[in-house]
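Of the protein chains in this complex, one is absent; all others appear in place.
Note that the chains take the letters A and B in the order they are written out, and that residue 1 is the start of every chain.
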Amino acid sequence: MIDSALIGAALWPALVNGLTMGAIYALIALGLTLIYGVLHIINFAHGSLLMVALYAVLVLFERLGIDPYAALVVVVPGMFGIGYVLQRFVINPARHGRDENTLLVTLGLSIVIENLASHFFKTDTRQIETAYTFMMVDLAGAVISMPRLLAFAGALASCLALAVLMRSTDLGRAIRAVAREAQGARVVGIDVDHVFAMSFAIGLACLGAAACFLLPTYYVSPQVGHGFVLIAFTVVVLGGMGSFTGSLVGGLLVGVIESLGGLLLGESLGQIGVFVIFIVILLFRPAGLFGQRT
Amino acid sequence: MHTPAPIGRTPAAADAPPAVVHLLGGTRRSIRLLGLIGMALACAPLVVRSEFHLTFMTLALYSTLLGSAWNILGGFGGQYSFGHAVFFGLGAYTGAILQVHAGLPAWTGLLAGSAIGGAAGAALGAISFRYGLRGSYFALVTLAMAEVFRIIANSVPFTGAGVGMMIELRSGPADLQFESRQGYYYFALALALVALAVSSWVRHSRFGAALAAVRDNEDAARALGIDATRIKVAATALSGSLMAAGGVFYLQYFHYIDPMLVFGPAVSVEALLGPIVGGLGTVLGPLIGAFALALVSQVATQALGQAPALSMALYGVILIVMVTFLPRGLGRLRLRRGRHA
Partner (left out) sequence: MLELKDVSKRFGGLAAVDSVSLVLQEGRIGALIGPNGAGKTTCFGLMSGFIRPDQGQVVFCGRDITGWPAHQVSREGLVRTFQIVQPFTGQSVLENIAVGAQRRRSRGAAIAFAAEVAARVGLGEELAKPAESLPIAGRKRLELARALAAEPRLLLLDEVLAGLNPAEIAEVVPLIESIRAGGTTVLMIEHVMQAVMSLADEVWVLAHGSLIAAGTPEAVTRDPAVIEAYLGPGAAARLAQPT
């Protein structure tokens, strides 16, 4: 069969492509899973906030000529600050002890953000073109763009940085203490509300980093978050809610599944694979592939 | 202090405690109120002459239908769906396919669409609740379902894929298309009243009491013999069927659908926003919410000019403000105070 031969030849490039995209997914999902693991809330606005970060990178590049990778030093702290304020002054006050309220408020946030973006940036997709946009690298037969490879490395490095932050800093220890036992942490004198807001802020900082790595090979539009929000949730449930390693592996896995799905089923139907996995995992293994079943 | 009353003495209506009389009278009060509202709305076109205002009310009633549908599962059942567009889209596409490919009249689409919406609700409910999905997870699964259907509708030929479907213009009550604004107004009113009547039934029936019990404490409900899964599945089916009717209305009103319009997240948001604004788990909440939101978006359009994105953003703000400051909704402000005074 000529068809299967073609697919065979395309398999390796698709795999490489999937892995590079998967690393970005992992970074985005890491932010989401950190927020879930500590605050036990689902941040539905995660995709829209990624979109905000992408526009920030775009504007910095177009208006001020700042290189996307250099923009890291602006966008990451910027997203961090936004995250802190949002959690402390918008999301937390709405909770009233019900998880569904958080879901609704973050849904509200995503509606606001997306529509403001549509208003100010119009609905067209935008891309940037840098000196290295079209540089290509050959990886044992899979030709892949240079920024793609950089994104892969950058995303993995960010994940590593986050792991170090969580393991070896006081903040990281406080976050882990709150994640395990918020009441107990309060008793031993940890400012739990501050830690909550910091966790949310770090979660969004991940989005900032992801945006800087993503934009050189991707695009931005007001709706760009849609695709990412469900994918990030899929990664998170696949890896087990709140699990770091799970998110990393899950991210790479979803990247590969998506890429192979596109190869086998075609561009448009290929996306279904991810959602079907999402639904099936939630139904049959809600603790994720790597989590304990309760 | 308390002397146990001998069992077996049925309280006659006259000497029954006021709380019993009040609870027993709920159905009758509700029917009377809905009757009055229905009559007032039916007479409205006699007073409201401008096309603009009649359109406004038609769309608010259509929104009431979507809100009531969502409210049956989300408000009375406590299961928040973020993907009610699934049912809406199935209804709309069923109607369109029957008319375009089978040449059947539109009313068959309304019936078949509602039936399919109900069946889809039962199926979605069965797989979700059978596996103990709840809270935020249920919301996410419904959202993913809507996305799956959007992608399918985008990819298969008989839905016209990304191009969408257009129905023939044929006016006449049997085709559920109307030449006058009044026609659509009464069509929307009829559907909204059905949805409100169903809500009222849910509120006061045995089924509704079981549903509320499951919402408020599932374990306690099971201990009292309520099949929690079955009740939630039934609520999803009912909700899905009404939502699908909303999809058919959309089709008949705009004559055109595409995957993003009917399976996209905007529809799901419209369905949940009304009840949250008006009052979750109340019969009139979706009606109050729909009219309040329609009014707000009118005012916004007038203040901000034609900027649809900004009015949508305003919806988001309203959602945040409602959940933060008025989680019980507008409709309960007065009622609640009255009840505990």
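Worth a mention:
By our rule, contacts are C-beta pairs under 8 Å (C-beta built on N, C-alpha and C of every residue); 3 or more make two chains touch, one makes a residue touch a chain.
Computed from a prediction, not measured in an experiment: that's the story for all the values here.
Considering the entire complex, the omitted chain makes contact with B. Within the whole complex, the absent chain has one touching residue among B:37, B:59, B:104 or B:209, and that is B:209. If you put the hidden chain back, the residue from B:226, B:266, B:304 or B:317 that touches it is B:226. Looking at chain B, the residues touching the absent chain are 1-2, 4-5, 7-11, 16-20, 22-24, 204-206, 209-210, 212-213, 216-217, 219-228, 340.
Heads up, the rule we're going with is that only the chains that are shown with their structure count from here on.
In terms of their C-alpha centroids, the spacing between chain A and chain B amounts to 33 Å.
Taken together, the chain A residues at the contact with chain B in this complex read 42, 44, 90, 93-94, 96, 99-105, 107-113, 115-116, 118-119, 226, 230, 233, 266, 268-269, 271-272, 275-276, 278-279, 282-284, 286.
Remark: chain B residues 80, 82, 127-128, 131-133, 135-137, 139-141, 143-145, 147-148, 151-152, 154-155, 265, 269, 272, 276, 307, 309-310, 312-313, 315-320, 323-324, 327 touch chain A in the complex.
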